[in-house]
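Handing you a structure now.
All protein chains but one are shown at their positions in the complex.
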Amino acid sequence: VAIEVNLRSDNVAGAAPEILDALLAANRGTESSYGADRITARLQTQFSALFETQCFVQPLATGTAMNALALSLLTPPWGAVLCSSLAHIHDSECGAGELFTGGAKITPVGQENGKLTSPMLRAHLGRVAWGGTHQAQPALLSLTQGTERGTVYSLAELAELTGIAREHGLRVHMDGARFANAVAALGCSPAEVTWKLGVDALSFGATKNGALCAEALVVFDESLREPLRFRARKAGQVFSKMRFVSAQLEAYAQDGLWLRLAGQANAMARRLALGLERLPGVELLYPVEINEIFARFPKALIEGLEGDGIGFYDRGGGEVRLVTAFNTGPEQIDHLLACARRHPG
Amino acid sequence: VAIEVNLRSDNVAGAAPEILDALLAANRGTESSYGADRITARLQTQFSALFETQCFVQPLATGTAMNALALSLLTPPWGAVLCSSLAHIHDSECGAGELFTGGAKITPVGQENGKLTSPMLRAHLGRVAWGGTHQAQPALLSLTQGTERGTVYSLAELAELTGIAREHGLRVHMDGARFANAVAALGCSPAEVTWKLGVDALSFGATKNGALCAEALVVFDESLREPLRFRARKAGQVFSKMRFVSAQLEAYAQDGLWLRLAGQANAMARRLALGLERLPGVELLYPVEINEIFARFPKALIEGLEGDGIGFYDRGGGEVRLVTAFNTGPEQIDHLLACARRHPG
Amino acid sequence: VAIEVNLRSDNVAGAAPEILDALLAANRGTESSYGADRITARLQTQFSALFETQCFVQPLATGTAMNALALSLLTPPWGAVLCSSLAHIHDSECGAGELFTGGAKITPVGQENGKLTSPMLRAHLGRVAWGGTHQAQPALLSLTQGTERGTVYSLAELAELTGIAREHGLRVHMDGARFANAVAALGCSPAEVTWKLGVDALSFGATKNGALCAEALVVFDESLREPLRFRARKAGQVFSKMRFVSAQLEAYAQDGLWLRLAGQANAMARRLALGLERLPGVELLYPVEINEIFARFPKALIEGLEGDGIGFYDRGGGEVRLVTAFNTGPEQIDHLLACARRHPG
Partner (left out) sequence: VAIEVNLRSDNVAGAAPEILDALLAANRGTESSYGADRITARLQTQFSALFETQCFVQPLATGTAMNALALSLLTPPWGAVLCSSLAHIHDSECGAGELFTGGAKITPVGQENGKLTSPMLRAHLGRVAWGGTHQAQPALLSLTQGTERGTVYSLAELAELTGIAREHGLRVHMDGARFANAVAALGCSPAEVTWKLGVDALSFGATKNGALCAEALVVFDESLREPLRFRARKAGQVFSKMRFVSAQLEAYAQDGLWLRLAGQANAMARRLALGLERLPGVELLYPVEINEIFARFPKALIEGLEGDGIGFYDRGGGEVRLVTAFNTGPEQIDHLLACARRHPG
């Protein structure tokens, strides 16, 4: 039997059985619409427990919606949003943040291994013409955790970055499209990596890690609740049968499922990384800390794997990306590595 | 056994089994993300066949997203969108249309039984200061089919309205949140009620009629395709695992399922209307042509039904709304009517 | 010598000599740009004295800019702006308010003699679905003083309207495109008709009343200052040589010039109204309280005056508008009336 190995993205995977079961269970009987249902109500309690603080959860359709709504809550139209040069909000969301904020300036500040560093942030803030109306004023720091290069900010790094943000009056957003992978990697609590460090709003992704179509924006500041509810509606993001989205999130966050799924993906990425780095001519480009591997492959390896029907993302110039998912198994990793060994660089 | 009767909205119902099955089937294997999957590709062919013309379908999260994106495609920021005074785009979407269009003017023109009439439209257009930059210029006619009052535009009415629109250089949008109900009621083909009458874009609703979370914007003009793809992305409406939304739409549109589901809801509304109009003190406020009933109920009836646990929408002032769904059965209608007869006005 | 009489609008007039002199005087030497000049600094003090409270003045290019910026300061994107059905912000600014606010809903509530009335406002607010995200939430009351029909809100009327607004958590904007005319008519202080009644922001017009191109938005709430400065810049409204605009405003507000100019225009409108109402077949449509007259004229009179080269605005259907300006003189009014008497209806 052929083993299918498709690591182009964690989005190519389907949904976890527990989440599908919850979806089917949500189909019984009738429920109020537009978020007034019982599942969505339970979500509020569940997430407040999960995050160890009163918070508000808005189920949403996509990662871009989470991020762009978060930006619109945390910066005025004349604000600048500081982020890493590789931030998804900057180069992969077709200007959604600019639209939802009414024209805020998304400003890449630099990056190293996918992370914004404290010196970069300080240097940028030191050059700002504060109060001068010709320049968008830094109003928000947006950090991706885990990053677009598969790395994870340590708690210390985050504390320093958010501290600098607060010193300068900036609010903080965390793009957690792969939040579960980061939390699983850090082994910390969700609270420790978010509001305890001053994060105001968290894009809490679920789709990449086993949901069908369920993302959520979590805000830790009560005053953001009403603006979020209205902005989500105005953006066409309030599902009429929201129960079906909330049910996915409920199952995802229950009994640690989200961390088990992410842990599996992370472990498979490590297994793959260990195998790859032993291959001649293969170079891992960044530390592999979550479920993403960026590597340089010899041409023969790229072509060979493609010929074997192995799915990965060819970024051009010899660089590839491989992303494991919640349902990637060791047999897939081992199959990929076995194939790879047959295509020496 | 108690019979649950909840007619507050068609959104309170769950999903049709055929659609759930399609969702589960879509979970097998891996698929490309962000709409590059095979199911989404098949949708294009399927809808082009269904509408008997080459068209483009963009799966979306909500009805508001469909409408607001359609408006943004069909009017410049300085345009006015003419609609009925009861149009959902005008008073139930929190200004989404204004946001997505960059500030177009959504302009209610009047209504009768939920419908915009030709004389109203002509009169309004006759008063416009064409070319004067102080006034938003009429650029788009938006018609809801079936309407927000449960009525349906006849093909002749539509032809006249869209004819007037074209005479004046306006494009035409159809808000089809309950498109299936309208087509089932008219017994016409989808083509006859849309592009053959000059409709440029159709909000093709599925969620109210048996999907979980699946709506689609259909454009009949090839030049709208790319703008729609990009605007949907920019609006945070492109699902990463789009296959799960497309699968719902595919099942919905297949083998006439959508019309069977809508036909059932329509039939149950008629059955209910027939029963209600025989009750003393009950007045039906509009012709019951799809699955919505607006009625005036005596106070005793409202209170009595509420006491019986029957779900309906109390609009205040003695007016109520009852909406049947794809899975409403005759036993529910008959139970409601039996209860109602026990609460004379 | 022919007397030119052009009462199509107060915008057809040129500038007052005092204001031209100030402009010329401002041309001496160099000044800092973008509002950092000395004249703009003096304006702040001058207006704070004029309004008997600390306020902030932003010089702007147009009336539409004043209004749209005011709206953007006082309503969130999901807010509704309540106004009279004849409000300039609603039907004469090409949707600028919708653009600058990020899609707020400008909502006409009704009118009587150009004025929104307290019962209308109360009735509208009584029907609002507060907290329901499907509807834009009333956030701002915008009143035009003097109105678009040449009438003036009394202090008592304003107090009642702004009181209702405050009760419901709405902020208050005053569109004062003809503020001077209204203040001159009321004989009150600028403070009494604005912040003392709860007005948060005032569009303080000067162009119609003798300036060349100088309008100003005045905010009475310190927290609106920075948002106004940045929004004005972002809207392309911060003149690089702002001194030339500020100089007009300074001269205008100095030593009561603005009220003298407006008083002249008002007096001429009264003189004209008195003459017109004695003419057979002429009907004044609204009380003439500032410098605008709306009247019904016999066809012969309209054609006759046009033949005489008298300028006025033919609104169609026998209705005309005549607007006097700061430099309209009695000889012009009397010439118009003499002509009119030669064209009996």
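Lettered A, B and C in written order, each chain numbered from 1.
In this text, contacts are C-beta pairs under 8 Å (C-beta built on N, C-alpha and C of every residue); 3 or more make two chains touch, one makes a residue touch a chain.
Fair warning: this is a prediction, and the values are worked out from it, not measured in the lab.
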item	value
Omitted chain's touching partners, listed by label	A, B, C
Hidden-chain contact residue, picked from the options C:G126, C:G187, C:G236 or C:G316	C:G236
Candidate in contact with the missing chain, chosen from A:P77, A:G205 or A:G263	A:P77
Absent-chain interface as seen on chain B, which is shown	34, 76-78, 102-103, 133-134, 137, 227, 229-234, 238
Interface with the undisplayed chain - residues on chain C	4, 6, 8-9, 11-15, 20, 23-24, 26-34, 60-69, 93-96, 99-100, 207-208, 212-213, 230, 233-241, 244-245, 311
Residues of chain A (touch criterion as defined above) contacting the omitted chain	77-78, 91-100, 102-105, 133-136
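Operating definition for what follows: only the chains that are shown with their structure count from here on.
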item	value
Rounded Å distance, chain A centre to chain C centre (Cα mean)	50
Whole-Å separation of chain centres (CA-atom averages), chain A against chain B	34
Interchain centroid distance [CA atoms averaged], chain B/chain C, Å	42
Residues of chain C touching at least two other chains	77-78, 102-103, 133-134
